[in-house]
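Okay, structure first, notes after.
The complex appears here minus one protein chain, its other protein chains still in place.
Here is chain A:
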Amino acid sequence: HTAGCFITDNVGQFFSSGHTNNWAVLVCTSRFWFNYRHVANTLSVYRSVKRLGIPDSHIVLMLADDMACNHRNPKPATVFSHKNMELNVYGDDVEVDYRGYEVTVENFLRVLTGRLPPSTPRSKRLLSDDRSNILIYLTGHGGNGFLKFQDSEEISNVELADAFEQMWQKRRYNELLFIIDTCQGASMYERFYSPNLMALASSQVGEDSLSHQPDVGIGVHLMDRYTFYLLEFLEDIHPASKTCMNDLFKVCPKSQCVSTPGHRTDLFLRDPGSVLVTDFFGSVRKVEITMDSINLTSVVSHRKEEPAANGELQKEVYSYSDQLPVSEIIHQKPKQRDWHPPDGFILGLWTLILLVFFQTYGIKHLKHIF
């Protein structure tokens, strides 16, 4: 009985964060062997996110080049994040969804907004809904207001902000955490204007993000500083951790990173101190096993007061938007013909044809027809 009371009292906690599923979009935008560290960055975040519970079906991993099987990799099928080959972030169960030349600005934006052709498999789609918390991690080479993809195209901060606005309007996320590890990374979150976005960057405008350590055995720098320290931070997180975002903002101070990491929380509705790191990096399910049945009516009324208390943004109730339009694919309607020739035209044409016919062949044929 006491267990049941405990649960009834604390059942509000089940609905406090507002999200029911987690997604992660992890993108490495650089090619070539000397950008090994960007792939290692992305794979280390992937590893942490997977370790903390987000399954591969909810992770969209985009790697612009293959380092593990690169000809210059002296240790094939591995990608190391620490020198002396301490930690292999590649492992046996990495699932890359977009690889090589598929990592383009267009594909990235299509993944975010959901505008993919009907033939795209589920593993390449971001099938999030309005109760999804999404982690977006970008790394590569960037500049003031742009991020370079594949050494041939760029995405600008305006485009990214508009993509997030589209996601908001299509109710594709509940809360979104955006982390970027490039030079002048803070410029990329300057233009955001949609609600419930929190952003972290490895360096301010005018600063370069620096790489961490080279490994003499492999011959390239293995990680970037910010992500290296982020990885160290995340290694201490486990699914039950209560670490909040304020601690994440303190990762990699200037003494360790040389650049000044930045963050932006003004668009985020909740207080960052109350946001758990596992709200974004893990897929934490609040599960309490009980044999009792619980009456939820009181919780429902309690829940309704909360949005009124929050104030600024009234979130209307929206129905689940159709991410995978299966019904449209299955039931192809036949084309409807909307245009019809005017009646006067048809009348005129056939009168003329009949006139010519009778003129040629004579009136005597009339009695054969009628």
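Please note the rule applied: a contact is a pair of C-beta atoms (placed from the backbone, for glycine too) under 8 Å apart; a residue touches a chain by one contact, two chains touch by 3 or more; residues count from 1.
The rule is short, and it goes like this: contacts and distances are computed from a predicted model.
Between the listed names "Small ribosomal subunit protein mS39", "Phosphatidylinositol glycan anchor biosynthesis, class U", "Proteasome subunit beta" or "V-type proton ATPase subunit", the UniProt record for the complex's undisplayed chain reads "Phosphatidylinositol glycan anchor biosynthesis, class U".
Considering the whole complex, the residue from A:Ser119, A:Ser255, A:Asn295 or A:Gln359 that touches the absent chain is A:Gln359. Although one chain is not drawn, its touching partners on chain A can still be listed: residues 335-342, 344-345, 348-349, 352, 356, 359-360.
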